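Since the structure comes first, as structure tokens, the remarks are kept for the end.
Yeah, one chain of the complex is gone here, protein chain that is, but the others are all in their spots.
Chain nomenclature is as follows: A and B, assigned in order of appearance, with residue numbering initiated at 1 for each chain independently.
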Amino acid sequence: MTRPPVPRWVTRSLGLGAVGFSAAAVVFGLWVMGPTAEQGDYSRLLVVHPPVATYAYVGFGITALASILYLIPRTRRREWDLLAGASAEVGVVFCGLTLVTGSIWGRPVWGVWWTWDARLTAEALLFALFLGYLALRRVPASEEVRSRRCAIAALIAVLDIPVDHYATTWWQTLHQGSSIDLLQPDKHLDTAHNVGLLLGFIGLGLAFAWLVIQRYRVEKLEARYEQEGLDLALEARRAEGDIPSDRVGAPV
Amino acid sequence: MWRDAALVAGKDLRIEARSRVATNQVAPFALLVLVLFAFALDPNRAVLKQAAAGLYWVAVLFCSLLAVQRSSAVESAEGARDQLRLSGLDPAGVFLGKAAAVAAQLLVLELLLGAGVVILYDVRLASLWLVTATCLLATVGLAAAGTLYGSLAAGLKVRETLLPLLLLPVAAPVLLSATEAWQAAIAGHPGDGTQWLRILGVFAVIYVAFGVVMYGSLLEEA
Partner (left out) sequence: MASGDAVRLRAAVALLGSFPALAGASLDVDRGEVVLLQGANGAGKTTLLRVCAGLTGVVSGDVVVLGRDLVRDRRAVRRHVGLLHQGGGLYDDLTVSDNVRFAVRAAHGDPDGVEPALARLGLDGRLARSPVARLSTGQRRRTALAMLVARSPALWLLDEPHAGLDAEGRDLLDGLIAEAIQVGATVVIASHELERVTSLAHRTVVVAGGVVLDGRPAEAREPVAGAAEELEASEPVAGAAEAAETSEPLAPPGPDAGAVGPAEPPGPVAGAAGPAEAPAGAPGATDQREAAHVA
């Protein structure tokens, strides 16, 4: 059995860590943390929502970085393209979770399922950008064409994110005044909340890394399979012309 | 590079002049969109007038989709892309030329739509300088990003459905900023609009620069 692209002990420890910390975060979130004055029990979502939101951006960031590395000729390797794809797939899931948890959190607190809060709107746009990128990855085309185009698409999209942020932030202040910020960063969170938040970040972060690595592994194995298929195809192709392989490309 | 850009822009505009797609198809579509908005909203309660800026820019966005589709369709005739690469033209020049042609067509459409909004929605456009500046900056940004995506989706069978999915999310901040700027102009507080011009400017600069650098890479691997 060939060696996997990433050593097993890495993923195993990541996996165990993810489960452990997430479990701890859940425990904290549901039992140890008390309800806050402003939001009651709903502030428990603090353990989940900010981390998934952050990691959605991290996911896209990795995709963008890997795309840059793929496009620069000196560092071009198929692996970067595979990593970009894996990271985008996991990132889009986290992004979707962000929107869902944001909505769940917002409903009782604001009274509506959705509000055009700057952060949520920016996340929704990020989701749309992700979807576009993933749709492009699925388009049937030769591998080199697709990888290159996806890499460029990822960069176009990532350049848009800071512009999105400024635009949506200014937009929101213009129309809603100061909105009720879910996170209320200026309010003091007690220790339990801070620890819970930290646990959430660590647990979900490890889970994110684990997912990306697993997805990357699958992609890498698929690529290896394709490469071997190529060698077989070369043989078959030459056989069309009935050329024995030692005759091909004879030197001058 | 500039010479090549001028050559390509001239070619695209000449194609447009001969085929008249923008004038015969996109312009009527644009006006139709304005009319449809009127059906969707209640014209009697001044909702249209309040929403006019946003509706205008949504219509412009749709037109930009069509213009970009057309721009990339011109190059998708069999072998046209190959010939473009073989031609020896500087890819950055090709990008600027195509984007310029799209921008030119969009500006004409925007003029038309602007007249439509003034007439159909009873909107008074004060602070023309703000209105014009917004249109210019937004158009440059849309044309640049659109040309990039147009080339990215070219040659793919699902091009027509993929292009909107790719372009619209990226164009969202343009829509947002341009609408705000126009609203400031309509409301008579042009000072509020300048911050939005800044965003539009940044967007335009980013995407023009990106296109100049990366378009060559995009053209390869047809």
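By definition in this document, contacts are C-beta pairs under 8 Å (C-beta built on N, C-alpha and C of every residue); 3 or more make two chains touch, one makes a residue touch a chain.
Keep in mind it's a predicted model, so treat the numbers as computed, not measured.
S.K.: Under the stated touch rule, tell me which residues of chain A contact the chain that is not displayed.
M.R.: Counting over the whole complex, chain A touches the hidden chain at residues 141-144, 226, 229-230, 233-234, 237-244, 246-252.
S.K.: What chain B residues would touch the chain not displayed?
M.R.: Residues 4, 7, 11, 14-15, 18-19, 74, 77-80, 82-83, 85-89, 216, 220-222 of chain B touch the chain that is not shown.
By definition in this document, only the chains that are shown with their structure count from here on.
S.K.: When the C-alpha atoms of chain A and chain B are each averaged to a single point, how far apart are the two points in Å?
M.R.: Distance between chain centres: 30 Å.
S.K.: Sort out for me which residues of chain A touch chain B in the complex.
M.R.: 71, 125, 128-129, 131-132, 135-136, 139-142, 144-145, 148-149, 152-153, 155-157, 159-160, 163-164, 166-168, 170-171, 174
S.K.: For the complex, give me every residue of chain B touching chain A.
M.R.: Within the complex, chain B contacts chain A at residues 145, 148-149, 152-153, 155-158, 162, 165-166, 168-170, 172-173, 176-177, 180, 195-196, 199, 202-203, 206-207, 210, 214, 217-218, 220-222.
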